[in-house]
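The structure under discussion is supplied below as structure tokens; questions concerning it will follow.
The complex appears here minus one protein chain, its other protein chains still in place.
The block that comes next holds chain A.
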Amino acid sequence: MKPSMTSERFTAVQLMELDACTRCNECLNWCPVYEEINTGQFTPAELPEGRTATEQEALAYSPRNRIMVLKDFINKGYGWRARLFGPKHIPEEDILKFKDELYHCTTCGACGSVCEAGIDTVEIWESARANMVINERGPYGKQSGFIDLLKSYNVFAADQKDRLCWIPEDIHVEDTAEVGYFTGCTAAYRMQKVGVATVRVLDALGIPFTMLGEEEWCCASVAVRTGQLGIAKEFVDHNVNAAKKKGIKKMVYACAGCHRTSIIDWPKFYEGGELPFKVYALSEYLCELMDEGKLKPEDFKFKNSLDKVVTFHDSCHTGRHVGIYEQPRRILELIPGIKLVEMERNRSYQRCCGAGGGIKAGVSDLALKLAQERVRDAEEVGAEMITCTCPFCRRNIMDGINAMDTNVVFEDEMVLLAEAMGLDLTVPQNPYTDKNM
């Protein structure tokens, strides 16, 4: 008899990690989704209408329980009893209930950062999601639409030919260069101001760069995060080969989602496991240049003082997942007039804004609640502005701001930097002008 839940997509180390959970419950103190459900701020659609979750129902959405259920499922198929007496059947409704719980997760990684057993939880959630998809149990809600959208090689079903339609005429994009700027779908089609700010900053600092243009396909983040891996290899291979053709040795990113996917996920799919270029968050690259003495603070030639109390929201992807915390702050600290304050939960303890892990598409009301929590974190420390290096966080936090009565505003870090440098952030008219967020 085949196990009801197979071990497909799990690595040997992940199966071991399921047994490593000490049930210390530390992850419960940090999981933003569990907190929302447990405090009655949000009730999953799967629970009976008209009431909030009970303590035990909320617990089912906690990382600890997810590990326990997964361990139980795997044990039923492969544990010592299964070896001696054959796999034990798991009712399909139990697996589907688990699937719903599994997809109520932003894959923010807070649980993994505090896990006392060192379990790489995000990788386990994503393997479990991939397992659900292989067995036609996942993904969740509207997330299945991602694959259709990606038929056009970007998440907005936009025309690939327009990938660079927002580049100002006076910006010179090299044909080939050591440095490549990977724009990402959001900056290319929906937040073009971020794209313009990034190319303006690179240009003003005298850093020659190239771009993949039409050959830049979606980084595949939305597919990987939701377990829909069927297209991943094709997309990864395409992007990496396109970068090779352009002679890129250092790829820089102003989008945390693309950055995380490129540095952590692409090597899993790319033949040989090693990318032929180094992956950088843009702030990380600028700091490296400064550390090497190739760039000096005065090279930024700041013209404007921003005079604002600003707080930095570490995106889960560039922060917890990749471990870049200080570089974006170093860049912000260069900007005249900015008073940087920290939210209580910052760096590896940061509270997720709720945008990631397919939550924005799959459970949008949860994403909104989480964004509002993050805005409240900023209000608590007297910040006037939240900044970040992730267009996706930007979109969700702005949705949160718009749904609240608050004076806090949001701006992307590259936009702030470009504004302080006095750079022109006008986005040339293009077919997506009206769709910009």
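Throughout what follows, a residue touches a chain if its C-beta (ideal position, glycine included) is under 8 Å from a C-beta of that chain, and two chains touch if they have at least 3 such contacts; residues count from 1.
We take it that contacts and distances are computed from a predicted model.
The complex includes a chain that is not drawn, and of the options "CoB--CoM heterodisulfide reductase subunit E", "Cytochrome c oxidase subunit 1", "Phenylacetate--CoA ligase" or "Halocyanin HcpB" the UniProt name matching it is "CoB--CoM heterodisulfide reductase subunit E". Considering A:R23, A:K339 or A:K435, the position touching the chain not shown turns out to be A:R23 (whole complex). Annotation: of A:C31, A:A60 or A:I74, A:I74 touches the absent chain (contact as defined above).
In the complete assembly, the contact with the undisplayed chain comes from A:G112, out of A:P63, A:G112 or A:P328. Although one chain is not displayed, chain A still touches it through residues 7-17, 19-26, 28, 55, 59, 64, 74-75, 78-80, 83, 109, 112-120, 123, 127, 130, 229, 268-269, 273, 320, 323, 348.
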